[in-house]
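First, the structure itself, so that you have it in front of you.
Removed: one protein chain of the complex. Kept in place: all other protein chains.
We call the chains A and B, going by the order they appear; numbering starts again at 1 in every chain.
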Amino acid sequence: MLIYIYIIAITAEAMSGALAAGRRNMDLFGVALIAFITALGGGTVRDILLGNFPVSWTQHPPYIYLTIGAGLATMVVARFMQKLHRLFLVLDAMGLIAFTIIGCNVALRLGYQTPVVIMAGITTGIFGGILRDIMCNRTPQVLRHELYASVSMLVAILYLTLLELGVSDDLNTLISFSSGLILRLAAIYWKLSLPTFSYAPQRWED
Amino acid sequence: MLIYIYIIAITAEAMSGALAAGRRNMDLFGVALIAFITALGGGTVRDILLGNFPVSWTQHPPYIYLTIGAGLATMVVARFMQKLHRLFLVLDAMGLIAFTIIGCNVALRLGYQTPVVIMAGITTGIFGGILRDIMCNRTPQVLRHELYASVSMLVAILYLTLLELGVSDDLNTLISFSSGLILRLAAIYWKLSLPTFSYAPQRWED
Partner (left out) sequence: MLIYIYIIAITAEAMSGALAAGRRNMDLFGVALIAFITALGGGTVRDILLGNFPVSWTQHPPYIYLTIGAGLATMVVARFMQKLHRLFLVLDAMGLIAFTIIGCNVALRLGYQTPVVIMAGITTGIFGGILRDIMCNRTPQVLRHELYASVSMLVAILYLTLLELGVSDDLNTLISFSSGLILRLAAIYWKLSLPTFSYAPQRWED
């Protein structure tokens, strides 16, 4: 199941990357590159941090074509994106959660300790979006808006707790995925967010 | 032959990094660091993505000295750079293409599949410039101007096609290099560029 959701997820992420590139008036190549990095960057950072070589996508060329294709297709369908905004948010939420669970599994398989497994899940979930924003020269959105990165963290913790309790992997995936999706959609609907921290020193840069 | 072009290339790239650092009023150290990262960052990202350790420049200290030296020297000659602008563009184009061919060869040697080899070539060609722009807090130029990243891609594809056809490596390098150089210079001269994608949503951030 997770593999189908993963394919939807990287497509949605690629499209979000393409839109961000469009806001910076990038050319075709830039759109394709940002789409690729947004979709597969989170997993790439995770693999590098965990020393998990070869990096996943280098072994699966179809993912390269899919993300680049989705990015370029976005240029054509962008005018309709505003109408599809809600669908897009749901796909993005599915991606966030699927990425998180997949990231946890990679770190578990490599024998890392629990906090590192959680961070691997979060990294897979959110770092594509962070790289997208860095490359488009804006402050990472995922650290400022409604519950997003924190949903990734809670899903990772829930997944590992159920695993510890001996819940079968299929059931665990189902429960973790649905809980995360409900939480993320609730956060969007009711505009739930974490408290923010605003710091504005009067006199100096530090 | 490629090794001489490579040395010219990293020198040109280091100089472009130093100029970008100068636009941000960085200190001597910042200039040296940005020069180094612009010149050797593309190869570093490639090596990390491909799991190719130790990273190339760590085995060749002279490249460290050369790029840092070129960066610092740029501070002295910057006033003349505008007059040398055309020469500089030619050196930069030679660098882009030499980097691309070298990057492809590294990935080929490690046994990666064709699309990954192409991406390794492009990464080597353009990521130094992307890291430079990220560190200088501006949107990557290589994704917005005249044909640049796309020249890298076309060179990679041409090189792999000729390799597949059994053309000898020297001849292949010569053909790929000249074709890429002509294309890049033509793009500069006639201001050829890819179509850009501009996206400006009216109502929300997404």
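Observations, loosely collected:
Here, a residue touches a chain if its C-beta (ideal position, glycine included) is under 8 Å from a C-beta of that chain, and two chains touch if they have at least 3 such contacts.
Keep in mind that this is a model prediction, so the values were computed, not measured.
Residue-wise, the contact with the chain that is not shown comes from B:M135, picked out of B:M135, B:V151, B:L181 or B:L194. When the missing chain is restored to the complex, the residue among B:M1, B:A78 or B:L174 that touches it is B:A78.
Residue positions on chain B in contact with the hidden chain: 16, 18-19, 21-31, 33-34, 44, 48, 53-55, 58, 61, 64-65, 75, 78, 81-82, 85, 88-89, 134-137, 141, 145, in rising order.
Although one chain is not displayed, chain A still touches it through residues 48-51, 112-116, 119, 130, 134, 137-140, 143-144, 149-150, 153, 193-206.
Heads up, the rule we're going with is that only the chains that are shown with their structure count from here on.
Remark: chain A and chain B have CA centroids separated by 29 Å (rounded to whole angstrom).
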